[in-house]
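Input: a single structure, listed below in structure tokens.
Note that one protein chain is taken out, while the other chains of the complex remain in position.
== subunit A ==
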Amino acid sequence: MSESPILKLENVTKTFPGVIANENVSFTVGRGEIHALLGENGAGKSTLVKMIYGIQKPDSGEMTLMGEPFSPSKPSEARAKGVGMVFQHFCLFEALTVYENISLGLSAAEAKNGDLRKRIVEVSTAYGLKVAPSQLVGTLSVGERQRIEIVRCLLSEPKLLIMDEPTSVLTPQEVSVLFQTLRRLAAEGCSILYISHKLDEIRALCSKATVLRGGKLVGSCDPRQETAKSLAEMMIGATLNKPVRELPEPGEIRLKVQDLSLDSEEQFGVDLENVSMVVRAGEILGVAGVAGNGQTELMEALIGERPCRFARQIQLDGADIGLAGPRERRAAGMCFAPEERLGHAAVPGMALWENTLLSAGKTNDLARGGLISPGNANRFASQVVADLKVKTASVKSAARSLSGGNLQKFIMGREIMQAPKVLVASQPTWGVDAGAAAAIHKILLDLAGAGAAVVIISQDLDELFTISTRISVIAGGYLFPSQPTEELTVEKLGVAMGGRAKEVEATRAADAAAAEPAHV
């Protein structure tokens, strides 16, 4: 298929202060090829594509696009030469319409080229990417937002489309729709550089894979010929031991949430609707769902950042705690690890030992009679660092100086080492490398094994299937009743994850007069 490669990289190197992000990376992407860029978090995938898209400049090495030297100094230059990119985190204004967002993302010349509104509709129908130009982005689901980003790229007729972890926010059903679109684009000769660490997806979609580890190229292969295990071992460079779930019979009810409704404080947030859950001692309840379906609000309600209306709406070991604040809930034996590490679970500018005071102050005697005990706090922080193998210069380093994964380990450690009766964690292993993720999973399993009730809110279905005893799905602020993990499949969950969204979508489609009737 690749008679003349679209993109060719030769010995590309990029260093940041203290880190080599990419070292002598060379590979080629053929015409119409769906090429996977594989690697763990921090392997250098993102830096590499940022250089191709002109956000960063390589220190050395050469890039060639369609036979010509290629060194874009800014994204608009890369776009002009036919490179498009869909980011993992979308860059959309929620308060603007789809049309306004798209026209803002294009250069003046691109935007003026013909009737943009008409072209948006043409492109979106041609590729089965249903978007309605006049809808407000704030009202759209994550999957729909991604379609906007793709349409925006396709408008400039790219030769190479870069997709950075596009499926991390999609339901399994949405993923298969996306794959159809991508295959179709590839068949028309557009090459796709596909970044992911989800191996099954890559095996289903890509015809070639380049694997990065620690910034270096470790090999390339045809993912269709490999197994998920062999690919994983290429990525991490070691054999992988997944923790095994062996939990005792569930015991008494520890955490009970009944009919919890909560209006979101954000303009485009999700209101919780009659959320109920029961978690017993020794159980791990997984809460699956696409981002932005009420997980943030659920976490806030469980932490107690926003009190419930009635005390009985949340019960811990039979005691009503719905009106209690975070500190009272912690004193009663609950611990929390929210998704956002910097600024929510930790204060970026404060040292690690100071950050232990946020949640572990009471339980570990880090402060007594209103006075901080730096000695005890330092000792506790050092213990967390040692036990979780957190990479940091010392416990006096500021939280923001740690990489995302290391800080996550520290925060998980801080919470787990308080030996909670109930632990609620959101995205416990997001951005954490495979080895550390396995370690965190093991700790969570041990915690449940020792009789704690654990709630894991995660978008990573693999994670939930690995460690949860029961899984429920949150969609549009509604929590589906949980089912034992053994009785569930990814497909079943996917239907629930998208189901609620579809329902909402249907009413919206009826409301929106401008909505296109065409459906994928």
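List of remarks:
FYI, a residue touches a chain if its C-beta (ideal position, glycine included) is under 8 Å from a C-beta of that chain, and two chains touch if they have at least 3 such contacts; residues count from 1.
The rule is simple: contacts and distances are computed from a predicted model.
In the listed set "ABC transporter permease", "Assimilatory nitrite reductase (NAD(P)H) large subunit", "Phycobilisome protein" or "Outer membrane lipid asymmetry maintenance protein MlaD", the entry agreeing with the UniProt name of the missing subunit chain is "ABC transporter permease". Note on the undisplayed chain: of the listed residues A:Pro338, A:Gly413, A:Pro428 or A:Gly476, the one touching it is A:Pro338. Only one of A:Ser60, A:Ser73 or A:Ser176 touches the absent chain when the whole complex is considered: A:Ser73. Between the chain not shown and the residues A:Ile372, A:Ala419 or A:Ala438, the one that touches is A:Ile372. Interface residues of subunit A with the unshown chain, by the touch rule above, are 16-19, 21, 40-44, 46-47, 50, 55-57, 73-76, 87-91, 105, 164-165, 215, 303-305, 325-330, 336, 338, 340, 342-350, 354, 357-359, 361, 367, 370-372, 398, 400-401, 403-406, 431, 433.
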